[in-house]
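All protein chains but one are shown at their positions in the complex.
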Amino acid sequence: MIKVGIVGGTGYTGVELLRLLAQHPDVEVEAITSRSEAGVRVDAMYPNLRGHYDELCFSEPDTERLGACDAVFFATPHGVAHALAGELLDKGTRVIDLSADFRLRDAEEWAAWYGQPHGAPALLERAVYGLPEVNREAIRSAQLIAVPGCYPTAVQLGLLPLLEAGLIEADHLIADCKSGVTGAGRGAKVPSLMAEASESMKAYGASGHRHLPEIRQGLGDAAGGQVGLTFVPHLTPMIRGIHATLYSRLVAGRLTAESGELQSLFERRFADEPFVDVMPAGSHPETRSVKGTNLCRLAVHRPGNGDTVVVLAVIDNLVKGASGQAIHNLNLMFGLRETAGLDAPAIMP
Amino acid sequence: MIKVGIVGGTGYTGVELLRLLAQHPDVEVEAITSRSEAGVRVDAMYPNLRGHYDELCFSEPDTERLGACDAVFFATPHGVAHALAGELLDKGTRVIDLSADFRLRDAEEWAAWYGQPHGAPALLERAVYGLPEVNREAIRSAQLIAVPGCYPTAVQLGLLPLLEAGLIEADHLIADCKSGVTGAGRGAKVPSLMAEASESMKAYGASGHRHLPEIRQGLGDAAGGQVGLTFVPHLTPMIRGIHATLYSRLVAGRLTAESGELQSLFERRFADEPFVDVMPAGSHPETRSVKGTNLCRLAVHRPGNGDTVVVLAVIDNLVKGASGQAIHNLNLMFGLRETAGLDAPAIMP
Amino acid sequence: MIKVGIVGGTGYTGVELLRLLAQHPDVEVEAITSRSEAGVRVDAMYPNLRGHYDELCFSEPDTERLGACDAVFFATPHGVAHALAGELLDKGTRVIDLSADFRLRDAEEWAAWYGQPHGAPALLERAVYGLPEVNREAIRSAQLIAVPGCYPTAVQLGLLPLLEAGLIEADHLIADCKSGVTGAGRGAKVPSLMAEASESMKAYGASGHRHLPEIRQGLGDAAGGQVGLTFVPHLTPMIRGIHATLYSRLVAGRLTAESGELQSLFERRFADEPFVDVMPAGSHPETRSVKGTNLCRLAVHRPGNGDTVVVLAVIDNLVKGASGQAIHNLNLMFGLRETAGLDAPAIMP
Partner (left out) sequence: MIKVGIVGGTGYTGVELLRLLAQHPDVEVEAITSRSEAGVRVDAMYPNLRGHYDELCFSEPDTERLGACDAVFFATPHGVAHALAGELLDKGTRVIDLSADFRLRDAEEWAAWYGQPHGAPALLERAVYGLPEVNREAIRSAQLIAVPGCYPTAVQLGLLPLLEAGLIEADHLIADCKSGVTGAGRGAKVPSLMAEASESMKAYGASGHRHLPEIRQGLGDAAGGQVGLTFVPHLTPMIRGIHATLYSRLVAGRLTAESGELQSLFERRFADEPFVDVMPAGSHPETRSVKGTNLCRLAVHRPGNGDTVVVLAVIDNLVKGASGQAIHNLNLMFGLRETAGLDAPAIMP
């Protein structure tokens, strides 16, 4: 059994790790830390876990105990993993960070977006960006994983095939993204109240969102150069799910008029990916079709056979956009079956 | 008192007309027709109207009775107004059609999108497209009004200032629109069930939607030529509301770097409009802020001061996107105060 | 014009007062206070009010300014009205308190349930319990009104006819109540987050809730003696609305077997009440049928013609359960039309 610890387990990505790991055949949760809830049983806070983690309590962060684990997940606000990751890596514990701390390769850019100096720039070159559909081999041998953000996961998976094939103009990409309210976390904030967020739709961060540089970095790698991206996230009245609607313009002359070309491009690109499902041509994937799962479902459209491509990508922001992808990384790092702990179908309706 | 009739009053736009007209100081509902519900009291079907329309029952469509009204609203599926409007116009009754029957100027294009011949092409030249922010004067003297569709209203209001000023490239407009479930009407269809539509988000009609030609026609008028538009509607888990997120590219060199230029363009364009509210710079309007009202709230963004403009426009699809706009047209046609019956604030939360 | 002030206007009952008063023909809002938001425009905080209160800002509580009003509403947590009401009353300003401060006649009982001494016991005998269906005449001449709580309003209206007629056993009443999330207020608390409260149902306070003594006091008045009541509130995944399901046992021999007797009892009791709607026999009122209105809709059932009576009562917790009832009281106190500002139909769907 792989022994894991979780730092900062009281938020939604923390409880989602526990939910998924409860079904994982090869993993045992040794410790889960929370300063504010130390001493509280996890199933007192999350009654859905009653019967699954009988004696497990939140504990104070303790690098001894965490360092005795094979791997430690950070499900913390940004900045926390900066402070602790190095010490754990020194003990030989692998670190899988769900926060943004190691996603950007450039510490300066990180500092600019997060308004504070990067706390562990020396670790950046050891960090592997944990998008298995791009970095599978590097992940297998990584010691430190930066799990991609939720929006970045959906946007990158939707645009990678087109950028890698050089089919679209990379300087004017548009990502219109819709996220359920768990994307805002479990903090007690007025805009996240049901009375405020339900029965309404709104954009936010239209002038700039912290996921923007992460997405640009990933898309730039695929395109082999800088990309131009307009990214507008929207708060959607549902608990889970991200729907990314991605617009790009075809480079003139690269695509024949033959219908089906884009469809087969996507199908080939993800043929061996256990967690990417290219839907049949003409589909419109629903976020609920991936609820609770590590899947990304994709559909590609070319309206009126014109020069605009529309990609629709859906994920569960807490699973493929966070905790599930983290476990996928763990499975790769420890040579486990890739889908271990991640094979239940979505709950629907 | 202006006497009005409503044809096809059992759907959501029908009941919304009744809700709004109950507060209108100058209008009386004389007749409301429904083949399927003839004889049923409207407040038996819609208990929210108990106490407001005490004796009013649905009746069989009857052109005598309707023709005795000053104006008749059609809240019907497409095709119905084609058949009846002419006869009513001949009797001197003005017709305000909430369906798509008279929105497209080109009968051929109508036939292509609706899969049946246009039933009243001779009336087309008498029809005025009822978007008051564009056609106020023509509406005042019109006999036949084609009330704009819900998506077309939001998209046009959001893009008109930019197109009229020639500031954006008109050949690659993108309208990513999110609608509440009442947009699909009151028909008993599985995808509209709460168990299917709530807690999920999906696109539909990505390859072509019937509102596309209507929007293109309106935007083309503003641009003074053909426009290229990609329009992707999404079903959003809320009852009412449309959020249009509109992306366009600035024509090089037209705009100075001065911030605030776009903001003041929008403010000037709609300064005298009672139902368009340009929000302060940096705003993200919420659909709930217009729930139940005839307002369109707008915000304009220019992310990173780059060459992409993002406009956010919200309306209530049943009010500004249908019944409220129809009443606004009525007010204009009969010389009433423009906001009569339409001045209650949105319900929030 | 009646000049009114609002103390504590940032919560849901405060904004609801503003929404309703915006449509009131005879009332003007002179001042609205909030310590935390002093200086902020009300329509910056509540964009639904844009265009309705153009210059109105929250201000520091100021008894001079409030004392110049004809009436002041308290939309505050308990305890605040205790401190301020006396001073305002001395200035001749009438006080309409939406909080619990003056609802219980017994200061000791108040202290026991609220965990602090009653702050103004001397005022208690001047306070009138503002349930117009019971106290209309006393309200007309009152200086200080205790607006009933939301649950107490629904439960009392549903049980009054039966208790007043002596038809039911008063020692074993059951009130199973379901409330939307606005009942918990606008405070930023984790259990009120959309991610926590939507898609779920739970009871709370099953062992005792602060509305219990208020309901018992009111029902006791109707019954002419003490009553026994079990009251279990439930948090329901909707924004507004209370559904009270009330169970009681018929006193043997008081009712003939004739069907319709209970129905006509209810219809007679509320025949002249503008805000109580007894639905046709066999009805099941929906909370949405009263959304945004001051109405209580009721239905009475006698399953299997047995000895149990089931009353179904629905209200909007923010209107008839708070701000609307407060305005109804104001209308009575100042001799205005009872329904002034309160006559719009419910928004549906």
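In this document, chain identifiers A, B and C correspond to the written order of the chains, with residue numbering beginning at 1 in each.
Here is the rule we use: contacts are C-beta pairs under 8 Å (C-beta built on N, C-alpha and C of every residue); 3 or more make two chains touch, one makes a residue touch a chain.
The structure presented is a predicted model; accordingly, all values stated were derived computationally and were not measured.
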| Which of B:T33, B:N135, B:Q156 or B:T182 contacts the chain that the document leaves out | B:T182
| note | Cross-chain touch to the chain not pictured, restricted to C:M45, C:A68, C:A111 or C:I174, is C:I174
| request: Please give every residue of chain B in contact with the chain that is not shown. | output: 12, 180-182, 186, 188-190, 192-199, 237, 239
| note | Hidden partner sits against chain C at residues 172, 174, 176, 178, 195-196, 198-204, 206-208, 228, 230-232, 234, 236-241, 243, 245, 247, 249, 282, 284-289, 291, 299, 301-304, 306, 308, 310, 312, 314, 349
| Touching residues (missing chain, whole complex) on chain A | 12, 15, 19, 22-23, 46-52, 182, 199, 239-240, 277, 279, 285-286, 288-293, 295, 297, 343-349
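Throughout what follows, only the chains that are shown with their structure count from here on.
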| message | I'd like the Å distance between the centres of chain A and chain B, where a centre is the mean of that chain's Cα atoms. | response | 38
| request: Could you give the separation in Å between the centres of chain A and chain C, each centre being the mean of its C-alpha atoms? | output: 46
| remark: When centres are defined as mean Cα positions, the distance from chain B to chain C in whole Å is 37
| task | Please set out, as single numbers or ranges, the residues of chain A touching at least two other chains. | result | 195-196, 198-199, 237, 239
